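One structure is given here, and the rest of the page talks about it.
Just one protein chain is left out here, and the rest sit where they should.
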Amino acid sequence: MTFYAQNLLGGLAYGSLLFLIAAGFTLIFGLMRVVNIAQTSFFLVGVYTGLTLLRAHVAFWLAVPMAGATVTVIGLFIYRVFLHRYHADELIALLLTLGFALMLDDGALALWGGNPESVPAPGALAASLQLGTLVFPSYWLALIGISLLIAAALRAMERRTMLGAIIRAGVDDEEMARGLGIDVDRAFYIVFAIGAFLAGAGGLLGGPITGAYPGLDGDLLPLAFAVIIIGGIGSLEGAYVGSLVIGLVSTFGKALFPELSYFTIFVPVAAIMSLRPQGLLGRKR
Amino acid sequence: MRRFLGGSYVVLALLLVGVGLGGVAPHGLAVGGVAVASPAASLKVGLLAPTTGVAAAPGHDMINGWKLWWAQHGDTVAGVKIDTTYYDTASNPNTALTQARRAIEQDGVQLLIGPYLANEGLAVAPYAEQHKVPLFLPTVSADDLTQRKASPYVTKVAGWSSSQTTHPAGGWAYDKGYRTAATLGNAYAFAYESVGGFAQTFTEKGGHVGKQLWTPLGTTDFSPYLSQIQAQHPDVVFVCVVGADAVHFLQQWSSFGLKGKVPLVVQETVTDQSSIRSLQPEQVLGIIAFSHYAEGRDDSATQRFVSDYATANHVLPSYMAAGFYTAAQWIQTGLQLVHGNVADQAKFLAAVRSVALSDSPFGPQRLDQYGAPVQNVYVREVRRVPDRYAAYAKTWNVVIQTYPTVSQFWTYKPSQYLAQPVYSNTFQGIAK
Partner (left out) sequence: MPRAVVAATVVAAGALAALVPSLGLPQYYVSLLTQTWIFGIAAMSLDLLVGFTGLVSFSQAAFFGTAAYIVGIAQTQYHLAAFWPALGLALLGAVGLAAVFGLLALRGEGVSFIIITLALNEIIWGLAYQWVSVSGGDNGITGFVRPAVAGVDLTGTASFYRFCLVVLLVCLGLLVAIVRSPFGLVLQGLRERPRRMAALGYNVRMFRYAAFVLAAAFAGVAGVLFAYYNEFVGPVTLSLDTTVQILIMVILGGTGTLLGPLAGAAVVVFVSNALSNLTQRWELILGAVYVAILLYARDGLVGIGRRLWLTVSGRDPRRPGADSMMRPAASPPAPGDAEREP
């Protein structure tokens, strides 16, 4: 019983972590059709920035938005100077973000060194909860809630706000939206900024689980892709469901069939891909 | 059109800068060589270490250890100047090979030292052997390099073998009264060999090894594996993970409530200074590891090294740093034995193999006829650092028991031991 409870919670927590990465990824792709390979590099820079802030005795919950803001600045710089001309060209944009991923990767190594770092959970959540025979870190539980809140907020933004309306219009038919006089370009900036912010803030939020080390971005990227494949690229709900599915499948897969650890994620992905190329919740385009 | 062409020039300029710098490099080095050409002879050493990629941090530790020794003792020994060139292996065996080629074919090094990862070492060793250039391995511990694939050119100077430290662990755990064990290791050779050493001696005594878990390198979430371990209720858990995985493992071992409840014994990489550095004391205090190195060992040679290294680099040294520091000591001793005559390679190698250090940071060390060190294995425990090191670390490893002069073959006859295959995920030496 403890075994299943722990893996259920562990899977949900791990999935919630994946959502922090996949959310920005899918948001940016949905509107701008830019596959931002550098999204996990943004995440890595977010963890490191957050760690630096924590070491300077900034409170955790203050450091989260600050890490997000730092990465937003980097993201907007990259977007303004390089990317914005190419968002219409999916392939060039993807290849460009690959270049920035390489540079951010090496830049982070230069700035922060290569030692594996751990990120302490915020004080109140640093301890573990005891539920009968189950011991579970409270921060992991909190992360499930945090991720759900972020998902709800993003959904509300998409459904209820003017910006959301513009995004939806842009996703459905960019040219028509432009024709109606909607400033789609401004929405692009805002969405890219939100995506970068989510990655940066998500970096510190996920930090107590992932830590920070060179190569973290490379380890996370295929997972983010798996989420997107399962959820359907560009769909926010899909990203949330996909994250939880990947989190649970991966956790239970590793717990029940540890010898297949390398394949618990990508075999289901390949299976879904061949049955439903547009993903579980994705629309056929 | 202007803008179009202008862009091309930007790219071209960037490239020319790159190529130009590359072309200048050898000249720059040559000029440096001429300027200090006073000693009669020099020993050209190629140090292979990852300074980019996942293993960049250990790579820097290796270089720092190496530099510290020569800074302290002068880089001219018996009239021979130690002339080191550093090569970045990028944590990639293919790159390590290319760099070894550069070192041997282009720069004409007489001695290779490094690299860091087992796969880098295994890739470089046959190449070095082919070109008859000695390869010293202070960190690469792959068992077979000094066992079934031993070569006169390959020696683990100031190094170790993966299962050397874990063979004693099996018997130790059994004697503690543990009868069932679960194991967890990263899914690669170093951990297969380390865990195999434990499993073989533990089961030979009569212990039982249950489920063996192998986790991919780069695992951030150990919770599914921890739930597996708990479900088995083993008497003891043996773990061998490395790098960032060690940090994640220790953090989660503690936050999932296993620490202090389930007895844990680990290979030294798990609680090496490079991983416990970033963890809180309560996450690591009291953890027992089997090792060939302990920065908290109460010994004057070890403490002199630790203190000097800490002053120079503001952290306590990992075993990688200690390995390269001691390798330098080893080379210095070897050079003195041959009175600086490095031209006679066979003699120099024989001298290096005959060196017996009594005062290395590891303790007494000598090489066996296969080129692997015979040395102490320590049972060590994580404790708080004394106040004098409070600025550099929170915790360190203190020796609680010593197994003196342990060979890579433990108590087995070499011929008998070599008849069994090298430990792997399909052969763990488990006695039936």
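We just call them A and B in the order they show up, numbering each chain from 1.
Please note the rule applied: a contact is a pair of C-beta atoms (placed from the backbone, for glycine too) under 8 Å apart; a residue touches a chain by one contact, two chains touch by 3 or more.
The model shown is predicted, which means the values in this text are computed figures rather than measured ones.
Peer 1: Any idea which chains on screen the missing one touches?
Peer 2: A, B
Peer 1: Which is it among A:A187, A:L204 or A:I228 that touches the chain not included here?
Peer 2: Of the listed residues, the one touching the omitted chain is A:I228.
Peer 1: In the full complex, which bits of subunit B touch the chain not displayed? Write them out.
Peer 2: Within subunit B, the residues touching the omitted chain are 1, 4-8, 10-12, 14-15, 18-19, 21-23, 25, 51-52, 85-88, 90, 92-95, 97-99, 101-102, 105-106, 118-119, 122-123, 125-127, 142, 149, 187-189, 192, 216-217, 424-426.
Peer 1: For subunit A, enumerate the residues touching the unshown chain of the complex.
Peer 2: Against the left-out chain, subunit A lists 29, 33, 35, 82, 88-92, 94-96, 98-100, 102-103, 105-107, 110, 218, 222, 225-226, 228-229, 233, 261-263, 266-267, 269-270, 273-274, 277-278, 285.
Following the convention adopted for this analysis, only the chains that are shown with their structure count from here on.
Peer 1: Counting only Cα atoms for the centres, state how far subunit A is from subunit B in Å.
Peer 2: The computed centroid separation for subunit A versus subunit B comes out at 35 Å.
Peer 1: Provide the residue numbers of subunit B that touch subunit A in the complex, in ascending order.
Peer 2: 52-60, 187, 211, 213-216, 218-221, 223-228, 230-231, 243-244, 246-248, 251-252, 255-258, 274-275, 277-280
Peer 1: Would you mind writing out the residues of subunit A in touch with subunit B in their complex?
Peer 2: Contacts found on subunit A: 2-3, 6-7, 10, 13-14, 106, 109, 113-118, 120, 128, 130, 135-137, 139-140, 209-211, 213-216, 219, 250-255, 258-259, 261-262.
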